[in-house]
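Only one protein chain is missing; all other protein chains are in place.
After this line comes subunit A, so read on.
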Amino acid sequence: MSELLLRLESLAHTLPQRPETAIVLTLAAYFAGLRLFNWLRSPAWCPPILLAACLLAGLLALLPLGYTEYHRGVSWLTWLLGPATVALGVPLYQQVHHIRTLWKPIVLTLPPAAILAAGYAVGIAWLLDAPPTVLASLAPKSVTAPIAMGIVEELRGSVPLLMGALLITGVMATLSITLLARWGNIHDPRVIGFALGVNGHAIGTVRAFDIGPTAGAFASLGMSLTGVFTALWLPMMWYFVG
(Lines give C-alpha, C1' and ligand atoms only; values in the text may rest on other atoms or scores of the structure.)
Protein backbone atom coordinates (compact mmCIF):
# COMPACT_ATOMS: atom_id res chain seq x y z
CA MET A 1 0.00 0.00 0.00
CA SER A 2 2.75 2.45 0.97
CA GLU A 3 4.53 1.49 -2.23
CA LEU A 4 1.47 2.48 -4.24
CA LEU A 5 1.39 5.81 -2.45
CA LEU A 6 5.06 6.33 -3.27
CA ARG A 7 4.40 5.62 -6.92
CA LEU A 8 1.45 8.00 -6.81
CA GLU A 9 3.74 10.68 -5.43
CA SER A 10 6.32 10.15 -8.12
CA LEU A 11 3.51 10.29 -10.69
CA ALA A 12 2.54 13.72 -9.38
CA HIS A 13 6.09 14.79 -10.25
CA THR A 14 6.41 13.17 -13.66
CA LEU A 15 2.93 13.75 -15.04
CA PRO A 16 3.20 17.56 -15.29
CA GLN A 17 6.45 17.08 -17.23
CA ARG A 18 4.84 14.88 -19.87
CA PRO A 19 3.81 16.49 -23.19
CA GLU A 20 0.53 14.55 -23.24
CA THR A 21 -0.66 16.34 -20.10
CA ALA A 22 -0.22 19.73 -21.74
CA ILE A 23 -1.77 18.54 -25.00
CA VAL A 24 -4.81 16.95 -23.29
CA LEU A 25 -5.44 20.15 -21.31
CA THR A 26 -5.11 22.31 -24.43
CA LEU A 27 -7.46 20.20 -26.55
CA ALA A 28 -9.99 19.83 -23.73
CA ALA A 29 -10.04 23.59 -23.09
CA TYR A 30 -10.35 24.24 -26.83
CA PHE A 31 -13.45 22.09 -27.24
CA ALA A 32 -14.95 23.36 -24.00
CA GLY A 33 -14.37 26.92 -25.28
CA LEU A 34 -16.16 26.13 -28.54
CA ARG A 35 -19.12 24.70 -26.61
CA LEU A 36 -19.31 27.72 -24.34
CA PHE A 37 -19.18 29.98 -27.40
CA ASN A 38 -22.16 28.23 -28.97
CA TRP A 39 -24.00 28.25 -25.67
CA LEU A 40 -23.49 32.05 -25.44
CA ARG A 41 -24.94 32.30 -28.99
CA SER A 42 -21.68 33.24 -30.73
CA PRO A 43 -20.97 36.75 -29.37
CA ALA A 44 -19.00 38.78 -31.95
CA TRP A 45 -16.98 40.66 -29.29
CA CYS A 46 -15.65 37.48 -27.73
CA PRO A 47 -14.09 34.94 -30.13
CA PRO A 48 -14.14 31.28 -28.96
CA ILE A 49 -10.36 31.24 -28.66
CA LEU A 50 -10.55 33.85 -25.85
CA LEU A 51 -13.06 31.70 -23.95
CA ALA A 52 -10.86 28.63 -24.44
CA ALA A 53 -7.76 30.53 -23.28
CA CYS A 54 -9.57 31.70 -20.12
CA LEU A 55 -10.62 28.10 -19.36
CA LEU A 56 -7.08 26.86 -19.93
CA ALA A 57 -5.60 29.59 -17.73
CA GLY A 58 -8.07 28.59 -15.00
CA LEU A 59 -7.05 24.94 -15.32
CA LEU A 60 -3.36 25.81 -15.13
CA ALA A 61 -3.92 27.98 -12.06
CA LEU A 62 -5.79 25.18 -10.28
CA LEU A 63 -3.51 22.27 -11.20
CA PRO A 64 0.03 21.79 -9.85
CA LEU A 65 1.42 22.56 -13.27
CA GLY A 66 3.51 25.68 -13.91
CA TYR A 67 3.18 27.80 -17.06
CA THR A 68 6.81 27.08 -18.03
CA GLU A 69 6.27 23.31 -17.71
CA TYR A 70 3.03 23.59 -19.66
CA HIS A 71 4.69 25.64 -22.36
CA ARG A 72 7.48 23.11 -22.80
CA GLY A 73 5.04 20.20 -23.02
CA VAL A 74 2.65 21.88 -25.43
CA SER A 75 5.47 22.74 -27.86
CA TRP A 76 4.94 19.26 -29.31
CA LEU A 77 1.58 20.51 -30.50
CA THR A 78 2.43 24.13 -31.32
CA TRP A 79 5.26 23.02 -33.60
CA LEU A 80 2.45 22.49 -36.13
CA LEU A 81 2.17 26.28 -36.33
CA GLY A 82 5.17 26.12 -38.71
CA PRO A 83 3.59 23.94 -41.41
CA ALA A 84 0.23 25.67 -40.80
CA THR A 85 1.81 29.05 -41.58
CA VAL A 86 3.31 27.61 -44.76
CA ALA A 87 -0.17 26.28 -45.62
CA LEU A 88 -1.49 29.88 -45.73
CA GLY A 89 0.27 30.12 -49.10
CA VAL A 90 -2.51 27.96 -50.58
CA PRO A 91 -5.43 30.41 -50.01
CA LEU A 92 -3.11 33.27 -50.97
CA TYR A 93 -2.45 31.60 -54.33
CA GLN A 94 -6.18 30.93 -54.78
CA GLN A 95 -7.02 34.62 -54.30
CA VAL A 96 -4.41 35.98 -56.64
CA HIS A 97 -6.97 36.36 -59.45
CA HIS A 98 -8.73 39.09 -57.42
CA ILE A 99 -5.56 41.13 -57.65
CA ARG A 100 -5.76 40.94 -61.45
CA THR A 101 -9.27 42.42 -61.53
CA LEU A 102 -8.49 45.36 -59.25
CA TRP A 103 -4.71 45.49 -59.10
CA LYS A 104 -4.24 49.26 -59.17
CA PRO A 105 -6.28 50.21 -56.08
CA ILE A 106 -4.93 47.17 -54.22
CA VAL A 107 -1.29 47.84 -55.03
CA LEU A 108 -1.66 51.54 -54.19
CA THR A 109 -3.69 51.04 -50.99
CA LEU A 110 -1.88 48.11 -49.43
CA PRO A 111 1.55 49.59 -48.57
CA PRO A 112 0.31 52.81 -46.90
CA ALA A 113 -2.59 50.99 -45.23
CA ALA A 114 -0.39 48.22 -43.81
CA ILE A 115 2.31 50.66 -42.71
CA LEU A 116 -0.25 52.92 -41.01
CA ALA A 117 -2.02 49.96 -39.36
CA ALA A 118 1.23 49.44 -37.45
CA GLY A 119 2.42 53.07 -37.50
CA TYR A 120 -0.52 54.82 -35.81
CA ALA A 121 -0.55 52.47 -32.81
CA VAL A 122 3.24 52.38 -32.40
CA GLY A 123 3.40 56.17 -32.80
CA ILE A 124 0.71 56.78 -30.19
CA ALA A 125 2.33 54.31 -27.75
CA TRP A 126 5.72 55.93 -28.36
CA LEU A 127 4.30 59.39 -27.64
CA LEU A 128 2.89 57.98 -24.39
CA ASP A 129 6.38 56.72 -23.42
CA ALA A 130 5.79 52.99 -23.80
CA PRO A 131 8.94 50.81 -23.38
CA PRO A 132 10.47 49.07 -26.44
CA THR A 133 8.98 45.63 -25.57
CA VAL A 134 5.47 47.11 -25.67
CA LEU A 135 6.16 48.92 -28.97
CA ALA A 136 7.50 45.69 -30.52
CA SER A 137 4.48 43.73 -29.30
CA LEU A 138 1.98 46.27 -30.70
CA ALA A 139 3.64 46.71 -34.11
CA PRO A 140 2.25 43.54 -35.81
CA LYS A 141 -1.24 44.09 -34.32
CA SER A 142 -3.08 44.02 -37.67
CA VAL A 143 -1.32 40.91 -38.96
CA THR A 144 -2.90 37.47 -38.85
CA ALA A 145 -1.77 35.61 -35.71
CA PRO A 146 0.59 32.92 -37.11
CA ILE A 147 2.53 35.48 -39.15
CA ALA A 148 2.38 38.06 -36.34
CA MET A 149 3.93 35.56 -33.92
CA GLY A 150 6.87 35.10 -36.26
CA ILE A 151 7.27 38.89 -36.58
CA VAL A 152 7.06 39.60 -32.85
CA GLU A 153 9.78 37.04 -32.17
CA GLU A 154 12.00 38.82 -34.69
CA LEU A 155 11.30 42.17 -32.96
CA ARG A 156 11.80 40.66 -29.48
CA GLY A 157 8.33 41.62 -28.28
CA SER A 158 6.03 39.63 -26.01
CA VAL A 159 3.89 36.94 -27.67
CA PRO A 160 1.16 37.05 -24.96
CA LEU A 161 0.86 40.86 -25.20
CA LEU A 162 0.69 40.59 -28.99
CA MET A 163 -2.16 38.10 -28.63
CA GLY A 164 -4.11 40.56 -26.52
CA ALA A 165 -3.35 43.33 -29.02
CA LEU A 166 -4.55 41.17 -31.93
CA LEU A 167 -7.81 40.50 -30.17
CA ILE A 168 -8.54 44.15 -29.35
CA THR A 169 -7.48 45.25 -32.84
CA GLY A 170 -9.68 42.68 -34.57
CA VAL A 171 -12.78 43.61 -32.58
CA MET A 172 -12.10 47.36 -32.85
CA ALA A 173 -11.43 47.22 -36.62
CA THR A 174 -14.65 45.30 -37.23
CA LEU A 175 -16.63 47.80 -35.19
CA SER A 176 -15.06 50.96 -36.64
CA ILE A 177 -15.17 49.82 -40.29
CA THR A 178 -18.83 48.84 -40.00
CA LEU A 179 -19.69 52.25 -38.52
CA LEU A 180 -17.38 54.32 -40.76
CA ALA A 181 -18.73 52.62 -43.90
CA ARG A 182 -22.26 53.46 -42.79
CA TRP A 183 -21.43 57.10 -42.06
CA GLY A 184 -19.26 57.51 -45.15
CA ASN A 185 -21.93 55.96 -47.38
CA ILE A 186 -19.54 53.25 -48.62
CA HIS A 187 -21.37 50.19 -49.91
CA ASP A 188 -18.82 48.53 -52.21
CA PRO A 189 -18.22 45.08 -50.66
CA ARG A 190 -14.72 45.00 -52.20
CA VAL A 191 -13.72 48.18 -50.35
CA ILE A 192 -15.28 47.18 -47.04
CA GLY A 193 -13.91 43.64 -47.27
CA PHE A 194 -10.41 44.75 -48.11
CA ALA A 195 -10.40 47.28 -45.25
CA LEU A 196 -11.63 44.59 -42.84
CA GLY A 197 -8.86 42.19 -43.86
CA VAL A 198 -6.06 44.75 -43.80
CA ASN A 199 -6.95 46.19 -40.38
CA GLY A 200 -8.81 43.41 -38.62
CA HIS A 201 -6.93 40.24 -39.76
CA ALA A 202 -8.88 36.98 -39.15
CA ILE A 203 -11.54 38.59 -36.92
CA GLY A 204 -12.31 41.19 -39.59
CA THR A 205 -12.32 38.51 -42.29
CA VAL A 206 -14.95 36.50 -40.42
CA ARG A 207 -17.13 39.63 -40.32
CA ALA A 208 -16.54 40.21 -44.05
CA PHE A 209 -17.83 36.72 -44.86
CA ASP A 210 -21.01 37.68 -42.97
CA ILE A 211 -21.45 40.58 -45.43
CA GLY A 212 -21.02 38.32 -48.45
CA PRO A 213 -18.61 36.16 -50.46
CA THR A 214 -17.08 39.10 -52.38
CA ALA A 215 -16.34 41.00 -49.18
CA GLY A 216 -14.97 37.78 -47.70
CA ALA A 217 -12.67 37.09 -50.64
CA PHE A 218 -11.28 40.64 -50.56
CA ALA A 219 -10.88 40.46 -46.79
CA SER A 220 -8.81 37.28 -46.97
CA LEU A 221 -6.79 38.81 -49.77
CA GLY A 222 -6.23 41.97 -47.69
CA MET A 223 -5.31 39.85 -44.65
CA SER A 224 -2.81 37.70 -46.56
CA LEU A 225 -1.19 40.62 -48.34
CA THR A 226 -0.92 42.66 -45.13
CA GLY A 227 0.67 39.67 -43.39
CA VAL A 228 3.22 39.08 -46.14
CA PHE A 229 4.00 42.75 -46.68
CA THR A 230 4.35 43.49 -42.94
CA ALA A 231 6.52 40.40 -42.41
CA LEU A 232 8.85 41.85 -45.03
CA TRP A 233 9.04 45.55 -44.17
CA LEU A 234 8.53 45.67 -40.40
CA PRO A 235 11.58 43.68 -39.21
CA MET A 236 13.86 45.49 -41.69
CA MET A 237 12.49 48.86 -40.60
CA TRP A 238 12.86 47.91 -36.92
CA TYR A 239 16.56 47.17 -37.37
CA PHE A 240 17.17 50.45 -39.15
CA VAL A 241 15.32 52.58 -36.61
CA GLY A 242 16.06 50.71 -33.41
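The criterion applied here is as follows: contacts are C-beta pairs under 8 Å (C-beta built on N, C-alpha and C of every residue); 3 or more make two chains touch, one makes a residue touch a chain; residues count from 1.
The rule is short, and it goes like this: contacts and distances are computed from a predicted model.
Student: Under which of the names "CidA/LrgA family protein", "Ketol-acid reductoisomerase (NADP(+))", "Spore germination protein KA" or "Acyl-CoA dehydrogenase" is the non-displayed chain listed in UniProt?
Tutor: "CidA/LrgA family protein"
Student: Which candidate, A:L4, A:V90 or A:V241, sits in contact with the chain we can't see?
Tutor: A:V90
Student: Can you work out which residue in A:P19, A:P64, A:G82 or A:P213 touches the chain that's missing from view?
Tutor: A:G82
Student: Tell me which of A:C46, A:L161 or A:I211 is the one touching the absent chain.
Tutor: Considering all chains, including the one not shown, the answer is A:L161.
Student: Considering the complete complex, identify which of A:A12, A:L40, A:L63 or A:L232 is in touch with the unshown chain.
Tutor: Result: among the candidates, A:L232 touches the missing chain.
Student: Determine and list the subunit A residues touching the chain excluded from the picture.
Tutor: 26-27, 29-30, 47-50, 52-54, 56-57, 60-61, 67, 70-71, 74, 77-78, 80-94, 96, 102, 104-105, 108-109, 112-113, 116-117, 119-125, 128-131, 134, 138, 141-142, 145-147, 149-151, 153-154, 158-165, 167-169, 172-173, 176-177, 180-181, 184, 186, 188, 190-192, 194-195, 198-200, 202, 227-228, 231-232, 235-236, 238-239
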